[in-house]
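Missing here is one protein chain; the remaining ones are kept as they sit in the complex.
== subunit A ==
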């Protein structure tokens, strides 16, 4: 049940080389070794890349990928210029029409050009955060309720257990159909594709958070519960003063796990459903079959990895900020 057990477990039996922690050792551990690791990786990458010959040319090495980052940025700049011109043209057209048609209320339409790589990153980030926050809003109250009540736990646990292992992508067709059926505004404020991605993300982030929260809540130290009993705290204050603070480490562990899952799922969902975002960028490039495609996909892969890393670090920092039990943090 406890997912954290796997991540916190240490291999006690196995003795691999360790570094002692002097000043020299620390410097080595924090700077030299990571840099060496990256360099070795880059070397291996460029050597193996040269040997892989695909139907779209050689597998891109680090240099080709760096070049593509440059191109992608240039494309972004060009697109911004085009956007500017688009709005200018529209203003003129609106003015012309307003002159010819007095009833006309000028309206500014959003730029219709393509989303650049940077736009796609922003879209993906917004989608993942919205889906994640929605999941938090559902999962944490639900997790607390389940953790506090054995009865509720028995009732809901089977559902959680059944839905937890479902690949999030299996949800996607269902989500798409339901959203299409229910969300039928002719001029929607939020794009359907955004809702689809977001709900899929929510559905996958839900379970780790529900489970971890409920385990955290159910596992509160009995002494704390007794204190609450002695003080005769009302139910809400009990949750507020005892349950929440005591289970914060577990709740955050659940959130961290969820966010990682969410990011992975989002990219896959975007690829599958062609919803805007980094996943669509990857898929579009794959479909293009241009000789730059692989390098561009690799660039996207690096960005996806880096963002995933930043999201995880961000959650960890947040966890350290709000959690008193630093021993539980990893």
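Things to note:
Note that a contact is a pair of C-beta atoms (placed from the backbone, for glycine too) under 8 Å apart; a residue touches a chain by one contact, two chains touch by 3 or more; residues count from 1.
The working rule: contacts and distances are computed from a predicted model.
The subunit not displayed here is recorded in UniProt as "CmpA/NrtA family ABC transporter substrate-binding protein", chosen from "3-isopropylmalate dehydratase large subunit", "4Fe-4S ferredoxin", "Aldehyde dehydrogenase (NAD+)" or "CmpA/NrtA family ABC transporter substrate-binding protein". Residue-wise, the contact with the chain that is not shown comes from A:180, picked out of A:26, A:161 or A:180. Only one of A:56, A:138 or A:233 touches the absent chain when the whole complex is considered: A:56.
Only one residue from A:100, A:162 or A:317 touches the chain missing from this view: A:100. The chain not displayed touches subunit A at residues 55-56, 75, 89-90, 93, 97, 100-101, 103-104, 107, 109-110, 112, 114, 180, 192-193, 272, 274, 283-291, 293, 296.
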